[in-house]
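Note that one protein chain of the assembly has been removed; the remaining protein chains are unaltered in position.
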Amino acid sequence: MFVNRILCILLLIFNMFGCAPREETGKVTLTLWHWMTDREQAFSELAKRYEEKTGVKVNFELFAPSDAYTQKVRAAAQGTNLPDIFGILGEKRDFGSFIKAGHILDLTPYMEEGEGTWKNKFFAKALAVNEFSPENSYGVKPGIYGAPIDIMTIQMLYNKNLLKQLGLDPRKPPLTFQELLDIGKKVKEAKIQGLVSGWGELWMIDCLANNYAFNIMGKDKVLATIRGEVAYTDPDWIKVLTLFKQMQDSGILATGVVTMVNKTAEQLFANDKAVFAFNGSWCVNVYRGMNPNLDYAVMLPPQASDEHLMSIWGGAGSSFMVNARSKNKEEAVKFLEWLTDRDQQAYLAEATQNLPANKDCLGKISEVLAHFASGMDIATHPSVWGVSEFPVVIETWNKGIQAIIIKDKSPEQVAAETQKVKERELAKRKK
Amino acid sequence: MKTGAYYKIKKIAINTLIHLFLISVAITCLYPLLWMISSSLKTQETIFRDISLFPHQFHFENYVLAWQEGGFGRNFLNSIIYTTSVVVGIVIVSSLAAYAFSRLTFPGRNVLFIMFMAAMMIPIPGSFVALYLLLNKLHLRNTPVGYILCMINVGLSTSIFLLKTFFDKMPKELEDAARIDGCSKLGIWRHVALPLAKPVLAVVVVFNALNVWNEYVLALIIFDSRNFMPLQVALQTFQGEFITRYPLLMAGLTITALPIIIVYLLMQKYIVKGVTQGAVVG
Partner (left out) sequence: MKTDIKSTLENYIFVLPAVVIFSVFYIIPFIAVFMLGFYEWDGILALKDAMFIGLANFKEIFFQDPSWWQAMWNATYITLIALTLQNIVAFLLAWACDREIRCKNFYRVVFFIPPVLSEMVVGMAWRFIINDVDGANLVNRMLISIGLPQLVHSWLSDPKTALTTVAVVHCWKGFGWGFLIFLAGLQTIPRELYEAARVDGANAWHSFKNITIPMMLPVIVLVAILTVLGTMQAFVLIIGLVGGELAGHTSVPVLRILASMRGSSRFGYACAQGISFGMVLVIISFIQYRFSKHTRQA
């Protein structure tokens, strides 16, 4: 009885063994791996259109969530089982490693072809994220290695209704940091939440801190610090850290903001529970789903200093790369060219409320999205600076800001700790 | 002299206290389950606004939607096949091994047992990549057999540990009696040890069923084609990169919880009193 049961199961298994998908001979099939659950439907529609047009079948394979996707891509890279097209999540350094390991096709020749027809379709900053400049510090041969399919910027948002409730003019959001702090008191009295953001996820803290660093000391000094020429204990950096302390003291930060993942912050803002949010342009789609009637607008983070321009993070949202070892390299590149063309980009932008990477189709997007897009002019991104900070240092820095917000440590302490870790890492590299 | 009434009241008081204790714990257990179900019946817009346990409108269609979009047909079947195969595999393999560690002697027995115990204690996070490459070499990557073998290994040590502890406690008289009757070692295992260990086997079944049923990272890394994916991987499609469709996710999770509860209901019947009643030869 027992044995029969086992035999039945074994039969079932071997049945499935033989059910591996078969490829049709003669027809080119491209496999594309991605993590973008929200775009799955839009992608299938695009795949259909491409097949009708060219006869080439494109299999969009979704692997979510993005953490698991990253692991899968890295495992496949080790086993040289990467698909024809895929995206790379992570830091520029990791991107560089993939290239050095020979997994990514150099797209520069295709981009430059015909005096750069393909290259010129994109926003320069979107392309910059996928580009390695000459004398880059990653040891990668200069060139363009990926094609962006959308752009995004990260800015602040405010709820017009709640601002009105606090007695403020919804057409005049706070422009200076002090104004933001003043609103903090009102928020406390009105017993609503001030600023929400996914600061349980360290990178979001990094983003805002970096924005203010650029504002206070300018890009050059920030990059010099990364290169090790300036210490984190410099008064300018302590000023950046103090901003967070001031925010917490003024009451403008929502309760438990460091225990929130971004999705929680989005849910709060969408449901009229918070006055301000710090989030990226992808949030437009999220808010629309949870509360179509949300009355909100975009603003830059309020300036803390007049010395340098405020900056925000922006650039390519998601990009796709071609597997250098793929048997269908040419077809893959052709598909990416088609995917980033104006019509397809317009379709994607409308279907998924994202900003297109193609310059020529900013036509019909909502007001909020247009505002996000206009920030691209002052946008920057760590991927385009040419240098990267040591991950351990970044982690110490971000955790330090969390500690400041929960009143565990002082700005000076955090600055000293970060500098200590930095010096240790520099010493290691010298060996 | 304590009267009969005293004992009666004492008994009622104790029983009431016990019931109060049980009920309060039961309520804390039920609340999250009810929250999950009630969330699954709301919409994306109301799910965080409406904080009561009873939705204003019951959106049962979420379940249908979740079923269709979550690929519940094929992936559900896959999960059932994987879970059943792994559980059957582990029950056989680990009970054989546990019986040997407990009752048989052979050189290297203690060393082998310690190795299994150490495996239980030394988890290897990051073993995914190593397993991936290993399966690749064995040409078992992207195959159900490879996944099943990996999952059998995952539960092996704990199951052996559980079973050996119970086999150690088993009365030897029954085995001796069977051996005198001419039963082979395999026969003793099959006819004496296994039936006596039913409660523990039930625990092993539930434990491993739960592990395999809820697993998704290894499946996602090993399998390339959608057809082989188990249920949990399909569920992840509701947890988008930016948008989580909460009601569908909750509906999907509720559906997912049901088979395991059924397995548990079936197995817990074996954890009954008196399994060894009368088994001790006086």
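Couple of notes before you dig in:
We call the chains A and B, going by the order they appear; numbering starts again at 1 in every chain.
The rule we apply is simple: a residue touches a chain if its C-beta (ideal position, glycine included) is under 8 Å from a C-beta of that chain, and two chains touch if they have at least 3 such contacts.
Nothing here was measured: the structure is a model prediction, and the numbers come from that model.
One chain is not depicted; across the entire complex it touches A, B. Touch with the chain omitted from the figure is made, among B:93, B:145 or B:178, by B:93. For the options A:29, A:78 or A:242, the residue in contact with the chain missing from this view is A:78. Across A:94, A:112 or A:341, the residue that sits in touch with the chain not pictured is A:94. In the full complex, chain B makes contact with the omitted chain through residues 15, 18-19, 21-22, 25-26, 28-33, 35-36, 48, 51, 92-94, 96-97, 99-101, 104-107, 112, 115-127, 129-131, 134, 149-150, 152-153, 156-158, 160-162, 165-166, 168-169, 185, 189, 199-200, 202-203, 206-207, 210, 214, 250, 253, 256-257, 260-261, 264-265, 268, 271-277, 280.
Contact residues of chain A toward the unshown chain are 67, 70-71, 74, 77-78, 90-91, 93-94, 97-98, 100-102, 193, 198, 200-202, 254-256, 258-261, 264, 267-268, 273, 391-392, 395, 399-400, 402-403, 406, 408, 424.
Basically, only the chains that are shown with their structure count from here on.
Centre-to-centre separation between chain A and chain B, using Cα means, comes to 38 Å.
The touching residues of chain A, counted against chain B in their complex, run 5-6, 9, 12-13, 16-17, 19-21, 35-38, 40, 61-66, 68, 71-72, 74-76, 78-79, 81, 263, 267, 271, 282-283, 285-286, 289-292. Across the complex, chain B meets chain A through its residues 44-45, 48-49, 81, 84-85, 88, 92, 128-129, 132-133, 136, 141-145, 148, 216-217, 220-221, 224-228, 236-245.
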